[in-house]
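Apart from one protein chain that is not included, each protein chain of the complex appears where it belongs.
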Amino acid sequence: MSDANLTATTRSADLDGKTRDRRAFDRSFGQQWLRKLALPIALVALLAGFALADDRILTSYNLLNIAQQTSYLALFAMAQMVVILTRGFDLSLGPTVSMVSVGAALAMAGMGGGEAGGLVVVTAALAAGLALAVACGLFNGVVVALLGVSPLVATLGSMNIAIGVATTISDGRPVQGVPSAFSQVFYTGSLLGLPIAIVIALVVGVALAFVLSRTVFGRSLYIIGTNPQAAAVAGIPVKRLLVYAYLLCSALAALGALMMTARTGSGEPNLGGTLSLQSIAAAVVGGTSLAGGRGGVATAVLGALFITILSNGMNLTRIDGYVQMIVLGAIVILGVVLDRLRLSAR
Amino acid sequence: MNSTATLSSGNRTASSGDALDLVLRIGLLPILMAIVIVGTSLMSPYFLGWMNIVNILRMASFLAIIACGQALVIIAGGFDLSVGAVVALASVVTAKAMAAAASAIGGPDIVAIVIGIGAGLGSGLAVGLFNGICVSRLKVSGFVVTLGTMSATAGIGLLLTNGIPVYGMPKAFVQAIGRSQFLGFPLAIYIALAVILVMVFVQRRTLFGRYVYAIGGNLDAAVVSGVSIRPHLVGTYVVSGGLAALVGILLTALVGSGQASLGGDAMMLQSIAAAVIGGVSLRGGIGRVEIVAVAALFLTILGNALNLLHIDSRIQPIFLGLIMVLAVALDEFSRRRTSRV
Amino acid sequence: ADAKSSASWWPFPVFDASSGTPEEAEYEPLDKAEKAHDICVLFPHMKDSFWVAVAYGIVTQAKAENVNMNLYEAGGYENLPKQISQFDDCMASGADAIVVGAISGAGLSQKFAEAKEKNIPVVGVTNPLPKDALPAANYVDFVAMGGVTAKGLLDQIGEEEANVVTFPGPAGSGWAEDFNKGFKDTVAGHDNVKILDEKFGDSGVAVQLKLIQDALQTYPEMNVIWGTAPTAEAAIGAVQLAGRPDMKIISSYENQAMLDALNNGQILAFATQYPVAEGAMAIDQAVRLIEGKDVMKLAQPKADVITDETAKDLNMDLVLAPADWSPEYSVTAQ
């Protein structure tokens, strides 16, 4: 082969390489959009299906109702998603919610309930709730990151502890006397015509999306979830950030707990009962990967929206309770199967 | 090459590390358990009473059987959240089938009993099969699939009964399986022992056991080594479903009625806890059922001890949580100290 | 199976506690509603024959008064958020009234306030609620009911020694704590009754079984088991295994298993609050509220202790649904 020949082949190969990359890029770009839009499309289809079956589904009142219900679950799913990104999960999220609810209600009752000023009451609730959440998050984080216990066992442990604390400090009864100032801030109030719960969820969602995609902390979480060893070698303080992730999770759960407490109007020792699994389900159905490193605010919110629409639709179309359980199970499986197909049909 | 060179330093660390590892793996949990046992027996005279020991063993048997199946699934890299729901479903199906058979046939009880047990086990195996097929064929994560089947299975159990206990099983069933004893021990304990022994054999000595380790340890390696993945993955879920159903049947015999409230989330979480405390790695590929059984015993003793020590039932979960974390943390700590990074 | 007519149920003796102090009264429902109202019903769950009995009352009465009824269950006492969402869905679906068996009365208080604002009448059924939370409700006083079971025990044992371990139910449920309190308060003055321990725990048979077995070991002197219906169910087997035929078992509420066990002589007694009647009254109260008619604000069924002697004179129709009845989740008016 002559020199000229050789360079010619090189160049053509190179050119070819470039166009090939270009095409590959275009295609994966298209796929990304498909991937991002698939769940929203499914959601719209679901909503449309229910709307055909029952005309009360698409009333503005019910849509607002759906949005409001979603905001709670979305908040918890986002909290869960933060730790799932790091290959963990938080089974203690539900009991943390109960604990915070009771703790905050007790703090408010301790401040004299409605008699004290609104600001004082809300501050007391926030302080008590946050303190409990920090304790729980710190426990999880330290046990997972520093002691090296698997997140499952660590949070199973703290789940039990939180249940114990919640029932002990409340004596097993709802704590009453949540003042209206508190409900005003976390439930009955509204901003620009939107119920406050939706506003809070939106604000938290936007802030969290910013943190995850734009900050060193968020970036690091993804890297830790993708390859913790590589993260450590690259000098990322893995242990410290893991602790922060669990703290953030618990803090978001606490915020949700306060909102739920305002919604119930009392501190409830059983408030978080099945929220742990529900929040994990929502995050995962939305596309957060339990293997770590994949997911975001969108996946958590979409998952929450999906589950809420499903159960709202089934309630309004009068599907029996047990049948609902079966349908929900089937849809969860179907959801991931579709996700799978979407990924492999490239 | 000369044969003396094969004994390099690496060899020695590898083999002695193996032995140490073994001691630690089997050693730490029993030590902790011994502490609990000695401590409790000093403080409560009833703890080491014969009846209490039998009770502990019976309760531990149920958990151990489920945890064995759960461990197998986790070793293969999966997760089975549906076991609690399967316990409930199997209980209901067993009771319904047995009652129906008893009233339809009217013949000897044994026929109805066999039909009932068969139906119960069948329901568990069917759920397991469904889980397995979804996981292996659709390549969906076990966590999500079994989260779905957990909800659906619980729904079916409730749909069948509306939550009302199912009666009408032959008395012989309750007497023979639920309450009979051999050599002072209830039947459940023997069944659990048999299950554990068989599972140990399966894990150590059979192709299936070996392939389960391989699939969980490195799926790609298993594929290129020519291991057929699907049947073995399905197998783990089927075994898990079957064992959960077995527990459902045993519990049904014990309480004397089919109940959709048996099992549940608590049982599922406990089985996972027992597996993990027993050294099964959630990343797959690692774990031995005999240690898992010990962990199941440990958890049961712990709960029993807290009751016998008159600890307020509201505070009990706090202790339980702390000790659980402590057990695994200690284990992790010693493992990390002895093994290099 | 089609519901039987409810005619034989009425008049049903209750305490009218609308004014705060319970007064003897008789409850008599309307014959028919003025039109086919939509009534939304919320249950904590439908996982035992107790709630099936309430549902039976609701379905029967809804048919009797010819109204539309939709029933949603939340799947268990751990699902307060779900019940709240269902409450929202009820309001969103344009219900004329909501009947609720509350997971937590306090936990729904915000929702009650909202419904009031929207002029949707809400009726509480079976589960206790904070005072004056709703325009109408019917439920027994759980503390009183716990007390009734204690009286039943005291009547039976006379001067005998009773060493009791209580198994009130799940900690944090509220009702379990109330039951327990009523029981404890009532036996407090009696020196021959001693409460050895209180064991809270989930009201499933498996959980209760474990608690009982542990208690049998911890307290060999225990001779009375007082607790929920699943407790009693579990206790029957455990006691037999432990060789303690002398054990007295009392259940704080009723279900099918309790009735069978009583007939077999396996338990000493169980309490009933007539759940079928409660369900039926709730529907009637809801209709009256919608139509602006006079309504008993708080009806309290007279809880009874049922022993094998009293069982004979009992209108079982008001205690449990017929064995062949399976729950209907919706009723459409003719």
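Side notes on the structure shown:
Going in written order, the chains are labelled A, B and C, and every chain counts its residues from 1.
Criterion: contacts are C-beta pairs under 8 Å (C-beta built on N, C-alpha and C of every residue); 3 or more make two chains touch, one makes a residue touch a chain.
As a working rule, contacts and distances are computed from a predicted model.
Per the UniProt record, the chain missing from the shown structure is "Sugar ABC transporter ATP-binding protein", taken from the list "Phosphoribosylformylglycinamidine synthase subunit PurS", "Sugar ABC transporter ATP-binding protein", "NADH-quinone oxidoreductase subunit N" or "Protocatechuate 3,4-dioxygenase".
In the entire assembly, the chain absent from the figure touches the shown chains A, B.
Within the full complex, the residue among B:I35, B:L48 or B:A221 touching the omitted chain is B:A221. Contact between subunit A and the unshown chain involves residues 1, 6-7, 9-10, 13, 16-18, 20-21, 23-25, 27-28, 214-217, 219-220, 222-223, 226-227, 229-237, 293-294, 346.
As for the chain not pictured, it touches subunit B at residues 1, 3, 5-6, 8-11, 13-15, 17-18, 205-208, 210, 213-214, 216-218, 220-228, 281, 285-286, 339-341.
Here, only the chains that are shown with their structure count from here on.
One simple way to say how far apart two chains are is to compare their mean CA positions; for subunit A and subunit B this gives 30 Å.
Between the Cα centres of subunit B and subunit C there is a gap of 36 Å.
For subunit A, the set of residues that touch two or more other chains comprises 167, 172, 274, 320-322, 325.
Shared interface positions of subunit C, defined as residues touching 2 or more other chains, are 46, 171, 200. Across the interface of their complex, subunit A is touched by residues 134, 138-141, 143-145, 147-156, 158-159, 265, 269, 272-273, 276-277, 282, 312, 314-322, 324-325, 328-329, 332-333, 336 of subunit B. Subunit B makes touch with subunit C in their complex at residues 44, 46-47, 49, 51-52, 55, 59, 158, 162-165, 167, 174, 178-179, 251, 254-257, 259-264, 266-267, 303-304, 307-308, 310, 313-314. For subunit A in complex with subunit B, the touching residues are 91, 143, 147-150, 152-154, 156-161, 163-165, 167-168, 172, 274, 277, 280-281, 284-285, 290-291, 320-326, 328-333, 336-337, 340, 344.
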